[in-house]
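With one protein chain removed, the remaining protein chains of the complex are shown where they sit.
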Amino acid sequence: MSDAARWLLPSMFDHKAITDAIAGPLVEGKAGKRWWIAVLVSLAVTGIGVLATGISFTYGPGMWGNNSAVVWGFPIANYVWWIGIGNAGTLISALLLLTRQKWRNAINRFAEAMTILAVSIAGLFPIIHLGRPMYFYWMAPYPNTMGLWPQWRSALVWDFWAILSYLLFSLIFFYLGLIPDLATLRDREGPRHWRRIWGAFALGWQGTPGQWRSHQRLQRVMAVIATPLVCSVHSIVGLDFAASLMPGWTESVFPPYFVVGAFFSGFAMVVLLALVIRAALSLEALIRPAHLDACAKMLLAAGSVMLLSYGSEWMSALWTGEAADLRFLRFSFTGPYAGLTYGMILGNCLLPQLFWSPALRRSVPVLVIVSAGVLVGMYFERILIICNTLSIGYEPTAWTLYVPTLVDFAILLGTGGLFVFAFLLLSRIIPLVPMYEIRELAEAAKGDAR
Amino acid sequence: MTALALASFADEAAFRAGVAKADEAGRRVVGLWSPYPVEIGAIGEGTAAPITWISIAGGLASALLFYGFIWWTATQSYPFDSGGRPLHSWQVFLIAPIEFGALAAGVAGMIAFIVRARLTRLHHPAFDISEVERASSEHFVFALACDAGDGGAVLALLAEAGAVHSRIVTR
Amino acid sequence: MARTALVLLLLSPLLLVFVLILQHTGTITGQDRFVEQTVPFSHKHHAGELGIDCRFCHIGVETGAKATVPSTEVCMTCHSQIWTNAQMLAPVRNSLATGTPLVWSRVNRLPDYVYFDHHVHVRNGVPCAACHGDLRQMPLTAQATPMTMQWCLDCHRDPAKRVVPQDRITWSRPYDAPIPDDELQRIHAHLLGVERSRKLTDCSTCHR
Partner (left out) sequence: MSSLSEPDFVARREVLRLIAAGAAASLAGCSKPDQPIVPAVEDKDGDRAGRIRRYATTTTLAGYGRGATALVVDGRPIKLEGSARHPASLGATDLFTETAILDLYDPQRLRAPAGPAGIAGWPMLERALIARLAGSNGEGSVLLTGRITSPSLLTRIAEARTRMPGLRHIRSEAIGDDAEREGARLAFGRPLTMRPRVGEADVLVLLDADPLGPGPDQVPFARAWADRRRAPGKPQRTYVLEPSPTQSGICADRRIALHPALVVNALLAVAGSLGAGNSSGADLPPDPAALVASVIRDLNGAQGRAVVMVGRGQPPEVHALAAWVNQRIEAPIDWIDPVDPDPSGHVESLAGLASDMAAGRVATLMVLDANPVLHAPPSWHFAEALERVPLSVSFSAFPDETAMATRWRAPLAHSLESWGDARSPDGTASLIQPMVKPLFGGRGALAALAMLDPAGPRPSDHDRVRHQWNAIDDGHWRDLLVAGVIEGTAAAPVPPGDARLVMPAPGWASAATIITLPPSPTLWDGRGATNAWAQECPDPVTRQVWGAALRISPGDARRLGVDDEDLVAFAGLSAPIKIVEGQADGVATLPLGHGRTAGGPIATAPGTLGAGTDAYRLRGPRGDWLSGGVTLVPTGAKAHTPRNQKDFALDGDAASLFPVVAPGEAIPKPPSRTTLLGAGPERPPDAPQWAMVIDTSACIGCNACVVACQAENNIPAIGPEQIGKGRDMHWLRVDRYEHEHGGGYQPVPCMQCETAPCEPVCPVEAPVHSAEGLNLQVYNRCIGTRTCQANCPYKVRRFNFLDYAGADLWGDLDPAPVTAQRNPDVTVRARGVMEKCTYCVQRIETAKHEADATGEALVTPVTACQAACPTQAIRFGNLADPASDVANLRRDPRHYALLEELGTRPRTTYLAKVRDVGDGEGEV
């Protein structure tokens, strides 16, 4: 681990080369045809989502598959899924920063970008899913003519603050890391107006030792805060369910197990993005097989922990012997949703086991398949958490199955499009790999090489 | 009248050596610019420790204030019987303030950083020096104070220190 | 330039503050709002100068939820005798002749989901003026109070301040004259009884 050379090709030892490789593809360079196609496609998909959302706003939540018993459906699952993905970025870059992982540099920037996009998308759903979305702001405390305040015991209010804090915090963290690179872009040859914009956001960064010192310090401080913050965010999402008394929800294991799940799905998304960026921006020199190997190990570890937490969940159900819990367990393995359950186990627990083999850890197709499998599996988990419990509650009268509608799928699809679209735009205006950190790495690598 | 000697170096090692040399020669380094964090002795504007404390203090203070606000809304402003739970359900009232505190800490830290690092000065005189621009991507640059008179000596010194490029700027 | 931008960024919340303040003002609550009426009825003239008791026209106020706006007949009890051909009153006569009701525009608006009951308030010492202001001074009727939930709550949280002896219910300035101690005691005793048996800030008090 110690030798920096593993994380960088000698071709990148020269600072200028680094700058050109990373800053090159930005707006100053020409956007390739592939980029434009991707943008148009993602835009179209986003349009579908917007249309579907419009339909739901016009005619009401009745456009979805939700029913009297399963009052929650896709929107909440989407929310939990996206916020989970959003969890990885900041956590990765913060944790790896604190643990001084050299390979962090290659992935942390776009991981953070991913976080911000994913969390913003996730943040939409608590609003979209409302029966009366126009009153969503009642969740915020403001002096109104009704003399009313939010109901602080509600997990949804905790969510509100968790998402808000996490989003803004991640944004600051992201921006902080961006400042020196913006300065680089500002000082580089390129389109004037873009350089102006970059310049403005660089806030007059010079790179004097004092500035660097403050910069490093704040980054560490924020990393220290970020780590628990990230965990708390998804713990709170877990509390949305755990702080209830429905069978299958009242699980003390939920908060930690949601955090792991989140990190897991997030990391899968990071791997996918890493592979895409690597291919698209031809950054093979920066994103090395060693990186993939490390990520794969992460997935393997997380996947095993998921298996463990599922096991403990089922175990506790068996252990208590509560009729409702047992019925719940039987339902999830033999009921109409059983397919999803097995899909979830396959994607989340079994597929990652492939990574015991070092060869597979470095094989791009395997990485793609597994990460995709994990993302799907995690979505199954999210939807199951909702539908299992609500379909098979305490009152047999209320046992109703959930069947999503086209609108449901369209909204989910749309958010995917939005994510891709936003990411494509980012990839054109900010460096997706932190240049100054690579330079540092290069310097170290040169040292090792000698 | 005084002048400024600017030296650019290709890599960190040479840069450090150059600075050391200039020091020995009793020259006063008036400015350092590097494309990534480089720690050189005590040169440069003081410590960054306050950022930590400001951030932590900001976070804690906001969290406390927020908790107080929640307590007031839930028990003083409009107390509701919500499922027979206590008016002051402190266990759950803690959650939002913690989240908010973290955010506040970040914001406080950021502000501290901006002040500390003297940012938002987009038209700093340093930007008139072309070397500084390159310092943000590939070069390591430092500036020495010198008299117009011994310019030659300084340049010689710098060259020998391994500067890829150096010149005298007179004001 | 960046500094100014930063400053503006930091000041942007003030916009929100402006909106927050606005919602408490008459522009939103409708306080002091006048409304055009088919007949420019003057409470100042009828209730003030002529001293007609509120309850002569608003017959429901002591017996039901609705104070009731008087029927054409009620208007005509007097105006069949006086001002019998005043142009101003043509719509009223017309209404009686054709049997088509007069149409008045609402001055005091409560949302449909708010259930206000006049007789409970009136019978418990809340004077008309508490909500409708000093109508005897109003040539044209305006909404005298904000009538926001916050405003209702102010009184429901501490009725003692607003309640007056029963004989002052229809006074135009019921709060001005000092309340004799024995009356004060009776009021407080009564309110104490109410407080013991119900919570006036329960949502069901107004919403169902």
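Order of writing sets the chain letters: A, B and C. Residues in each chain are counted from 1.
Here, contacts are C-beta pairs under 8 Å (C-beta built on N, C-alpha and C of every residue); 3 or more make two chains touch, one makes a residue touch a chain.
Please read all numbers here as calculations on a predicted model, not as lab measurements.
Touched by the hidden chain within the whole complex are the displayed chains A, B, C.
Within the set A:51, A:224 or A:398, the residue that contacts the chain not displayed is A:398. Touch with the chain omitted from the figure is made, among C:46, C:123 or C:156, by C:123.
Note on the undisplayed chain: of the listed residues A:156, A:315, A:364 or A:406, the one touching it is A:156. Where subunit B meets the missing chain, the touching residues are 79-87, 89. Within subunit C, the residues in touch with the undisplayed chain are 59-60, 62-66, 68-74, 95-96, 99-106, 109, 111-113, 115, 117, 119-120, 123-124, 194-199, 202-205, 207-208. Residues of subunit A that touch the chain left out of view are 59-62, 65-72, 126, 129-133, 135-136, 138-139, 148, 150-151, 153-157, 160, 243-246, 323, 327, 390, 393-401.
Criterion: only the chains that are shown with their structure count from here on.
Averaging Cα coordinates per chain places subunit A and subunit B 29 Å apart. Distance between subunit A and subunit C, defined via averaged C-alpha coordinates, is recorded as 55 Å. Chain centres here are Cα averages; for subunit B and subunit C they lie 62 Å apart. Annotation for subunit A: residues 147-148, 200, 203-204 touch two or more other chains. For subunit C, the set of residues touching two or more other chains reads 1-2, 153. Those residues of subunit B that touch subunit A in the complex are listed here as 11-12, 31-40, 43-49, 51-52, 55-56, 59, 69-70, 73-74, 77-78, 80, 82, 85, 89, 92-93, 95-96, 98-100, 102-103, 105-107, 109-110, 112-114, 116-124, 126-127, 132-138. Against subunit B, in their complex, subunit A makes its touches with residues 15-16, 19, 23, 141, 147-153, 157-158, 161-162, 164-166, 168-169, 172-173, 176, 179-180, 183-184, 186-188, 199-200, 203-218, 221-222, 225, 228-229, 232-233, 236, 239, 435-437, 439-440, 443, 446. Remark: subunit A residues 142-148, 200, 203-204 touch subunit C in the complex.
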